[in-house]
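With one protein chain held back, the other chains of the complex are shown just where they sit.
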Amino acid sequence: MKITMTVNGKTRSGEAEGRTLLVNFLRDTLGLTGTHVGCDTSQCGACVVHVNGQAVKSCTMLAAEADGAQVSTIEGQAAPDGTLNTIQQAFQDHHGLQCGFCTPGMVMSATALLKENPKPTEAEIRHYLEGNICRCTGYHNIVKAIMAASGQDVGAIAAE
Amino acid sequence: MYNFEFVKPSTVAEAVAALKDEGAQALGGGQTLLPTMKQRLASPETLVSLSGIAEMIGVNAAGGTVTIGGATSHAAVAAQAGAYPALAALAGGIGDPAVRNRGTIGGSVANNDPAACYPSAVLASGATVVTNAREIAADDYFQGMFATALEEGEIITAIRFPVPQAANYQKFEQPASRFAMAGVFVAKYADGVRVAVTGAGNDGVFRWAEAEAALSANFSPAAIEGLSLSGDDMIGDVHGSGAYRAHLVKVLTKRAVAACG
């Protein structure tokens, strides 16, 4: 079947089977390989994208379910000239990533969090990241980056 | 996963018709079904998405009852079921934010995973499971792990919760999956207290009758003190023995009662 969706503001179409997952459609059909697959049980969150403004795990959603939807992925977060957005910049500033594999999902989840809750506490950030697993950072600098991106003092997070 | 035909009806009637086909299965939010299919443990020939049925989405509060459409996401329940705060809180604690944006109450209750949160709320509230064909009382609905009163092709269109005087849900998470290792929903109504336990029982969600009786007589944590559950009836696995789960149920019940204030 033919699937059409608006991805990062552009209309994109492609062929999909019933079983085609949104993540496969993004990666294989549209070539947007920034969204990653880190597990097969819907837990790691490396595949988080936004569909109609809501964070979803693109490995646990059929492409067909996103037909006609507005989808945003990590590739659409920076400005057209490549300038990092506030959250991306905070991740770099505070060393919120190491190997980078979980990072797209982390950034997309962080974006969803700050939309819902512009000034989250440290505990709220940690709780919100329940579905995003990072093996490198111990989360410390991710939490700090999100706190900083929200415009809050990161002194609340213990010094490194 | 195996391939299948995907259909997305826009009314309950169309969905019911589509589900009459051999090998057709309903797809709620897919948060359990899709991972199962990825493991090739399920092979429906047709998946009938319920996500496009407007009449099955939404939260309604009226006359002491909260009615939730079967295709309503956990996130929507968390945000909109303020008339039943314990239920909204339970929904807001399922899985993680991305899962809550896709997973639905109907999907969860139809699946009846023994560690899912919702079945405890449905059972403790004495809720009514409304399907395309009939209404099923919670006490008749749950029939053991992954087993329910639903017939083949029957769709949960809504669930009606009578709002209690006080209620609280306490969950102790399994450390890996974050499903309930034990979850206790306590709901206090004018005619008595209902206590439903998820995550722990060998037969799935169940009512803890002794606790209900004790709490109906004396709604305080102290009322639970002398009670105990047998670990033999509880799930034992790598995360904890049956005895541990039985202990957790008691602890969580006391905490839920205390949290009711």
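Letters A and B name the chains as they come in the text, with residue numbers starting at 1 for each one.
Heads up, the rule we're going with is that a contact is a pair of C-beta atoms (placed from the backbone, for glycine too) under 8 Å apart; a residue touches a chain by one contact, two chains touch by 3 or more.
We take it that contacts and distances are computed from a predicted model.
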Complex member absent from the view - protein name from UniProt, among "Amino acid/amide ABC transporter membrane protein 1 (HAAT family)", "Iron complex transport system permease protein", "Glutamyl-tRNA(Gln) amidotransferase subunit A" or "Xanthine dehydrogenase family protein molybdopterin-binding subunit": "Xanthine dehydrogenase family protein molybdopterin-binding subunit"
Absent-chain contact - pick from A:53, A:68 or A:100: A:100
Given B:176, B:209 or B:222, the one touching the chain that is not displayed: B:176
Options A:16, A:48 or A:129, residue touching the unrepresented chain: A:129
Touch residues of chain B, complete complex, unshown partner: 1-3, 39-40, 172, 175-178, 237-241, 244, 247-248, 251
Residues in chain A touching the chain absent from view: 19, 27-28, 32-41, 43-44, 46, 73-75, 77-78, 82, 84, 88, 91-93, 95, 97-104, 107, 122-123, 125-127, 129-130, 132-143, 157-160
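Simple rule for what comes next: only the chains that are shown with their structure count from here on.
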Separation of chain A from chain B, taking each centre as the mean of its C-alpha atoms, in whole Å: 28
Interface residues, chain A side, partner chain B - complex: 1, 17-19, 21, 40-43, 45, 48, 54-57, 60-62, 64-65, 109, 112-113, 128-132
Sites on chain B touched by chain A in the complex: 1-6, 8, 27, 30-31, 34-35, 37-39, 47, 49, 51, 75, 95-99, 101-102, 177-178
